[in-house]
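Just passing along the structure, written as structure tokens.
With one protein chain removed, the remaining protein chains of the complex are shown where they sit.
Per-chain residue numbering starts at 1, and chain names A, B and C are given in the order in which the chains are listed.
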Amino acid sequence: MANIFGKLYQISTFGESHGGGVGVVIDGCPPGIEISEEIIQKDLDRRRPGQSEIVTPRNEADACEILSGVHEGKTLGTPIAILVRNKDARPSAYDEMALKYRPSHADYTYDAKFGHRNPNGGGRSSARETIGRVAAAAIAKQVLKQLAPELEVLSWVASIKDLKGTVDPATVSSETIEGNIVRTGDPAMVEPMIELIKATRSDGNSVGGTIETVVRGCPPGLGAPVFDRLEADLAKAMLSLPATKGFEVGSGFSGTLLTGREHNDPFYLENDQIRTRTNNSGGVQGGISNGENILFRVAFKPTATIMTSQETVSSAKEETELKGKGRHDACVLPRAVPIVEAMTYLVVIDHFLRQRAQCGA
Amino acid sequence: MANIFGKLYQISTFGESHGGGVGVVIDGCPPGIEISEEIIQKDLDRRRPGQSEIVTPRNEADACEILSGVHEGKTLGTPIAILVRNKDARPSAYDEMALKYRPSHADYTYDAKFGHRNPNGGGRSSARETIGRVAAAAIAKQVLKQLAPELEVLSWVASIKDLKGTVDPATVSSETIEGNIVRTGDPAMVEPMIELIKATRSDGNSVGGTIETVVRGCPPGLGAPVFDRLEADLAKAMLSLPATKGFEVGSGFSGTLLTGREHNDPFYLENDQIRTRTNNSGGVQGGISNGENILFRVAFKPTATIMTSQETVSSAKEETELKGKGRHDACVLPRAVPIVEAMTYLVVIDHFLRQRAQCGA
Amino acid sequence: MANIFGKLYQISTFGESHGGGVGVVIDGCPPGIEISEEIIQKDLDRRRPGQSEIVTPRNEADACEILSGVHEGKTLGTPIAILVRNKDARPSAYDEMALKYRPSHADYTYDAKFGHRNPNGGGRSSARETIGRVAAAAIAKQVLKQLAPELEVLSWVASIKDLKGTVDPATVSSETIEGNIVRTGDPAMVEPMIELIKATRSDGNSVGGTIETVVRGCPPGLGAPVFDRLEADLAKAMLSLPATKGFEVGSGFSGTLLTGREHNDPFYLENDQIRTRTNNSGGVQGGISNGENILFRVAFKPTATIMTSQETVSSAKEETELKGKGRHDACVLPRAVPIVEAMTYLVVIDHFLRQRAQCGA
Partner (left out) sequence: MANIFGKLYQISTFGESHGGGVGVVIDGCPPGIEISEEIIQKDLDRRRPGQSEIVTPRNEADACEILSGVHEGKTLGTPIAILVRNKDARPSAYDEMALKYRPSHADYTYDAKFGHRNPNGGGRSSARETIGRVAAAAIAKQVLKQLAPELEVLSWVASIKDLKGTVDPATVSSETIEGNIVRTGDPAMVEPMIELIKATRSDGNSVGGTIETVVRGCPPGLGAPVFDRLEADLAKAMLSLPATKGFEVGSGFSGTLLTGREHNDPFYLENDQIRTRTNNSGGVQGGISNGENILFRVAFKPTATIMTSQETVSSAKEETELKGKGRHDACVLPRAVPIVEAMTYLVVIDHFLRQRAQCGA
């Protein structure tokens, strides 16, 4: 229940940071779709540690194995299980953390909920859990390539701390984003952002920021009027990621400063297609896609694990201090970009199949 | 599926703005809980139109009838169905709207999804749909009063357009909020906000704003590590409300401007209880409540229906103009306060029962 | 959860035998389907008491009201809520039953589970709960009439106690079944069965029997390989009906007496279509329909409420005796026929929409 996402393209992730491995089971995947393992691996490589000089040096190959559900390169329509082994485990780095609660991390609340926890690498709260999501989305992407060939999801780092780029969601390209290690969409911000991350890391500190996403070519009609609004499911998907603190679609929080007259998106016709002149709605109206670009932003707080001594409490309920150890990102945003894309694909494919079920197309 | 919310305290809402009525079926309610119909009716009255001079004059009594699931004043553990009849229907006000798509409303996307729609009063996109949610939450509130007596949810209008109040979530009271027709938590903002809403309405325009919520007395341990994080379910709940564009928990978007050293919430002991010195986490860490106040904000865009002529397109695909008619709120926030509270109660009770199922308490 | 059935055509029933009413909310119904209220009412009339001389004289009109989800005679794609008011309530008939547990009825187990219950008319265990199912299925039938026009579900009374008819599932007609008040498919058994029911009622006793069902014209491909096998969902649907004790598909229990050589259904070609020479499989192989007639039987025990004094225990935990009162069926099977059909339609439409979602057709 709590580890299952989606209603028709349903994924079930498993695995702790340390242990046999992490992975996912996908249930409900359409049959007969050609699947390339390289595409899965490429997306896993985009999220893995050690990929550049500004992310954690923890070096894990994250090689994925498809255990089931694919035969002669095509989906069978049966569950697709994908496993990535854990390799670079260094439990000793976590000895102190087993006894002391890291501030703003999940250590204390896991104990409060479950009565005990796997302290190594944060257990289930580790970013490694997202491997299953990325792998499942890499398959969703290949399914959608056949079912909705126009559809494309792109995410990029919009800001790191107070450094904010300028990006046109209608034209930004994968080449631009993947062409820099920060994965920002504004080439002018690459160097300043890299400098900020390096300086932050040298200081044993951390920074957060925002990631922006566009879904281009989404057909109108995806979503639902009430609880399963497209933006509601996107909000849940994004807030289910570690370190997220906020979500906004279209005009978002700044839209509250406009009047209705300024905010409304007038309809017009373009080649007999209904379009809107502005897109404050962010591509979603009444919970349902309107064919315009879907646009949203996600806020990531600064990483909790920092290399400075902090006031805290031990699991034995004694006040103490804790200084972070191990290998951690001073800024998770570059690695979060493929994860945000992944969650977007998972929401979109689910609503695509739901639309096909209820409305036949 | 799309009209069902919650996993253990599961509500299923139904009803369009015009037609036989709106309501809800609650499945999974604990048995043996005393239910007061007055408490339900009181919450329905807080959300109904016509309650004050700054909301739409559409006057509907919204009298609720419990059809099942309660016997001699106590819940049976069987489905509780609640019906509120539609009374003040004026379909004629919608004649023009049946033919022309209101900008930034759900008219066009409903047609795009379903092939047709009930144009009267917006059909399922009407705020009347939230009656079922409020009624279901009023029962949830009474259940939680027995199962977690310390727990209390309070929402208030934090801002309208650029008017922003100052409120201490730890001490703000229901009396303060319900003591003014705007439902703001800052008495100093009552008059300016009322003036703004009245001026906006006179101008045939509309405004939006933000609603802030605190959950006080929530036990630690509610939520889940991955997809069903407490904040993820709250985000979905809030974005499932009409006119919402954003959600943030704790430090939210502004937290992205801090460093980890500034943002982390140090743990300390207070009377042998684990507490945090600051609350940038907003009461949730690793997706699970930590016992501090849960704090979040929701952005509402300005109401789409305005009394000015706007460029649009007809369902016959012709460019045209449309001027709003009927009785609408120039600002939905005062009436949205009890709805935001309702969705919060629904998320909390669901996770409370889930915690009891999995962890036994 | 416990009162919701189906995954894509999802119904949520509510209501006790006595109280405001009973009904159903249907979520996920395809939009744009013409709905006739008469068809719903006709199916409700087939299950209602008082319809003939061999069923309980409790006379309830069971008039249904569609509260939402249908506009100008067509489904909107939004929830369809249907309400049937309770009218002929005689709670006084249940005074003694409120204090004493009726043997083989749900009184004791409801108390054991929920701590209390609504003793009037059996509360939620009343056959009135099935009204919501029948109404939801009457709509499903109309949807399927458009999506799979060849598909037809027919149920009939196959046996009452040791009286067993002979029926050819391939040719039996609705006219034959509805043409007699027992709803048996074998005209020769009508009189003997009526005599048996009348004699049983005169004796203050009750009898059970079996109902057989055929689904004709079901397209191949409905169902799933593992948990949601078509026969598994049918079994659950049937055992979810009051008074049922068994389910068998195709050769069923008697198939265990054959060898594989006798039991296997050889494939052959008929007009380029793959057919089987025999149908021991009952139209389902590997959990998935194969295009042959789907065939199954359901066992109904004799009604628990009898007009004879029986040994029992009171809710105050004292040994006592109880003699049934009120108006009850001496044999529920004639009225159960439309209910078994209804559950079949609900399973079939759900798998039809699931097939469309996953496999596109």
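The rule we apply is simple: contacts are C-beta pairs under 8 Å (C-beta built on N, C-alpha and C of every residue); 3 or more make two chains touch, one makes a residue touch a chain.
None of the values given here were measured: they were computed from a predicted structure.
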Touching residue (missing chain; options C:T13, C:S68 or C:N120): C:T13
Sole contact to the chain not displayed, among A:L76, A:L99 or A:I181: A:L76
Residue ranges of chain C at the interface with the undisplayed chain: 1-5, 7, 13, 101, 103-110, 112-115, 124-125, 129, 159, 161-162, 200, 205-210, 220-229, 231-240, 242, 244-253, 255-269, 272, 274, 276-277, 280-282, 284-291, 299-306, 308, 310-313, 317-319, 354-355, 359
Sites on chain A contacted by the missing partner chain, in the whole complex: 1-4, 7-8, 10, 12-16, 19-23, 25, 27-28, 31-32, 65-69, 71, 74, 76-81, 83, 113-118, 123-124
For chain B, residues in touch with the removed chain: 8, 28-31, 77-78, 225, 353-354, 356-360
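Following the convention adopted for this analysis, only the chains that are shown with their structure count from here on.
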Chain copies touching (chain A, chain C) - same or different residues, decided at half shared: same
Rounded Å distance, chain B centre to chain C centre (Cα mean): 39
Chain A and chain C: spacing of chain centres that average the CA atoms, whole Å: 46
Residues of chain A touching at least two other chains: 225, 354, 359
